[in-house]
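One structure is given here, and the rest of the page talks about it.
Note that this complex is displayed minus one protein chain, with the remaining chains in position.
Labels A, B and C are assigned to the chains in the order they are written; within every chain, residues are numbered from 1.
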Amino acid sequence: MSTVHVFGAAGFAGAQLAALIDAHPTFRLGTITARGDAGRRLVEVMPEHRVAQELEAPDAGRVAEGDFAAVCYPHAEAAELVAELLDRGARVVDVSADHRLRDPELYPSVYGFEHPRPDLLQTAVYGLPELHRERIADADLVANPGCYPTAALLALLPLAGLVDDVIVDAKSGVSGAGRAPTAAVHFSTVTESVAPYKVFRHRHTPEIDQELGAQVVFTPHLVPVDRGLLASCYARFRSEAHDGGRLNELYREFYSDHPFVEVVDDPPGMRAVQHTNYAQVCPLVDPEAGRLAAFGVIDNLMKGAASQAVQNLNLMAGLPETEGLLASSR
Amino acid sequence: MSTVHVFGAAGFAGAQLAALIDAHPTFRLGTITARGDAGRRLVEVMPEHRVAQELEAPDAGRVAEGDFAAVCYPHAEAAELVAELLDRGARVVDVSADHRLRDPELYPSVYGFEHPRPDLLQTAVYGLPELHRERIADADLVANPGCYPTAALLALLPLAGLVDDVIVDAKSGVSGAGRAPTAAVHFSTVTESVAPYKVFRHRHTPEIDQELGAQVVFTPHLVPVDRGLLASCYARFRSEAHDGGRLNELYREFYSDHPFVEVVDDPPGMRAVQHTNYAQVCPLVDPEAGRLAAFGVIDNLMKGAASQAVQNLNLMAGLPETEGLLASSR
Amino acid sequence: MSTVHVFGAAGFAGAQLAALIDAHPTFRLGTITARGDAGRRLVEVMPEHRVAQELEAPDAGRVAEGDFAAVCYPHAEAAELVAELLDRGARVVDVSADHRLRDPELYPSVYGFEHPRPDLLQTAVYGLPELHRERIADADLVANPGCYPTAALLALLPLAGLVDDVIVDAKSGVSGAGRAPTAAVHFSTVTESVAPYKVFRHRHTPEIDQELGAQVVFTPHLVPVDRGLLASCYARFRSEAHDGGRLNELYREFYSDHPFVEVVDDPPGMRAVQHTNYAQVCPLVDPEAGRLAAFGVIDNLMKGAASQAVQNLNLMAGLPETEGLLASSR
Partner (left out) sequence: MSTVHVFGAAGFAGAQLAALIDAHPTFRLGTITARGDAGRRLVEVMPEHRVAQELEAPDAGRVAEGDFAAVCYPHAEAAELVAELLDRGARVVDVSADHRLRDPELYPSVYGFEHPRPDLLQTAVYGLPELHRERIADADLVANPGCYPTAALLALLPLAGLVDDVIVDAKSGVSGAGRAPTAAVHFSTVTESVAPYKVFRHRHTPEIDQELGAQVVFTPHLVPVDRGLLASCYARFRSEAHDGGRLNELYREFYSDHPFVEVVDDPPGMRAVQHTNYAQVCPLVDPEAGRLAAFGVIDNLMKGAASQAVQNLNLMAGLPETEGLLASSR
């Protein structure tokens, strides 16, 4: 029985991850940490998660060789802890953005900091199991994908190399913005409204580009939803050899041995995947325009963060990929 | 044409009030002030209000004798400005709680401060036009009612003296909590949930008691709504001489010359009054239990704050009570 | 391994119940039925539940002696099927209202039909495990409580006999109104509004009265929430010997061996129990007024319907009460 420590367990993603590990049939929940809420039980901070364990001040010294650790910190704050944990012999899933981009030169422009350990960017594996399952199993450091890239990539991966002119119009629930109260997440700002933000300059764009192998136009929107993320993707076929029927088949083959991606016939809504690790994807072809739309929907805190981290931990520990993740379905 | 200055115009209630004055056929909008947002046009801070005027740092010196001023400050912060404005010869509607309670001894225990001008508590008129219309017309200082008391009092006033054992279970939209971002108003806290708060100890309780002339049990709830406030009131008749039909008639008579209170046959929902100065009230009798329920519903930012302030300003200026307030209906 | 058949599995409660049984470690899902949707797989009708099994036309003949059956029909439509299932030797949880009231004379006035089998009303056990756990274990027919009575009773039961003048002001999510599309559940009716309905005449009132042993005033409200039900209850102590501290202790003792009722210190919100079988209750005393408020919150489709039915089935089958119900927590 392996131990999983959760650093940053009082945020939305970290608390959900701690709850999943706490209920996991094989993993044991190690230390759970939080700066502001140290000393309180997690259930007091986030009553819906019913994790009785106490939050502690972060201390890498509590992690033993061979343990697993998940780091749920804001970007720029995770890199040093991750390096220290690796030095101690732990295997790490970094839920932050600090090891997602392979090119260290992107960090100053995209995330505003010089990466302290560019060597780790070369060894880190991008933790989308549907793309890198075998490498994740062997990795010491897995970079858990961002929520937007997860939905967009799952919607688009079967088309990689076949399409051009990719546009991703994404709609995210508010929990993706984190637990810090700001004007942007005030109920009176969000309810009954939809608004685009960070058009052409959202930090998840280079991450999608890197894994898709193509430059995309990406526009996120905030919608009056707590959990859920829909990526509506548009593209143009390079050749004209494709139609809708074959496309659906292509997707089903691509994901045939991936238990958490459901290829559906009708464009999916958020409701079908909330509180689960499932993604639903749906490709559609406009026969007249030669255009294609591909939709991907996930729960941004689950497949977009916490439960995908568990999926990665399962793979790293040699467990079945679905262990502890099916019961989280409603 | 009288000038109305709005102090604290970058909060939800103050901005709405500035917008109502800006569109008012008779009043002229004077200075509008805000501490944090001074120098920006109001429309930049609150795009939905389309008030082009610039917010200024607060300065009582801008107010001339005979002007009107509305003060939309947090409690404890309004009292001194109000006194200064009165000294300058202005007539004031205090939208804060600082002049609602007649008994100065309540301020330390209820609001946590010693009232600097207890004399003004005796001259201030409680600004519920359905209760004190004549006195408001002559007042130099009107204390605009709280949102909860407005809904509860309108639901209960025709019964004052006839009932005992009054319980007020109220449900308020989130804008009532103000514009400051806190964990309590985070979208992810509020959406898809209803929760009671400050049970038995909400600051609006003594205000309801004072104007109703009876002690009530008051429990507020936060609901996933931006604007709207429903007070569900329960009481017991002192005598048994009442039934439902007579009760509805009693209400219709009581409010017969009050244009903004609509007595309705079915329990009202928030939707019927949103973005308006209307209140809807509905009394119902349980013939078996001898119990009575009376419902009152308002828009907490309108009849519960900004448009009620305009109603008071209209009365103070000798204008028709409804001036500039009917067009705000959808 | 016992078989549980679900009649009426395409409604909100029935589908949730089928999903819980489908994922249950001990029960086997038998036939699942639906009139309109027969022939479709449940997952096609309700994608969020991921139950692959096909819905069939209702047929009591598919139920064998010793099987369990849950009937999720509208009131007045369940009674005959329940009787037939019992005759075939099945043990039944009736999720409808058809066996909740012991007094057959109430059915014509409250539910509008003459009960076909008044004898069964005497043998049916009211399925609130926190009240009748032992009798449920032995019962052949369990009447699963209504959602409002579940929340109100759990909030009030420790006070039975100690208080008078009980008022229940309840707020329910929309899923409680069922899957049939009506004007009342149109998104544009519900969003951003709260409205009382069926004041003094809701069908759940006699059910609360019966189990509490006292006549209550009950007012339901529809709130813009999918799942969740909050009962805010007010009462007056018969004697004056009670205070808040002792009250909380009284509640903790009352529910000490009931795993699904959490006595909390602060008034609970819906979020803490959504998608779970948990109820949270919280009693508070107003020392000045001698008044008491007691809050109870549940997920109306879970503890208010489907998961409470599983809790009852567990008890009837001699299984641990929590079997298959803890994993449904988020």
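Some points to look at:
Keep in mind that, in the parts below, a residue touches a chain if its C-beta (ideal position, glycine included) is under 8 Å from a C-beta of that chain, and two chains touch if they have at least 3 such contacts.
This is a predicted model, so every value here is computed, not measured.
Remark: the omitted chain is touched by one listed residue; of A:Ile136, A:Val185 or A:Val225 this is A:Val225. Interface note: of C:Gly61, C:Pro181, C:Gly213 or C:Gly245, the residue touching the hidden chain in the full complex is C:Pro181. Considering the whole complex, the residue from A:Ala137, A:Ile167 or A:Leu250 that touches the absent chain is A:Ile167. Residues of chain B in touch with the missing chain: 16, 19, 23, 47-50, 191-192, 264, 268, 271-275, 278, 326-330. Residues of chain C that touch the chain left out of view are 12, 174-175, 179, 181-183, 185-192, 224-226.
Looking at chain A, the residues touching the absent chain are 165, 167, 169, 171, 173, 189, 192-197, 199-200, 215, 217, 219, 221, 223-228, 230, 232, 234, 236, 267-271, 274, 284-286, 289, 291, 293, 295.
Keep this in mind: only the chains that are shown with their structure count from here on.
Any chain bridging chain A and chain C, meaning touching each of them, is among B; the list is complete.
The mean-CA centres of chain A and chain C are about 36 angstrom from one another, to the nearest whole unit.
Averaged Cα coordinates give chain B a centre that lies 39 Å from the centre of chain C.
For the pair chain A and chain B, the distance between mean C-alpha positions equals 46 Å.
Counting only residues that touch two or more partner chains, chain B has 189, 192, 224-226.
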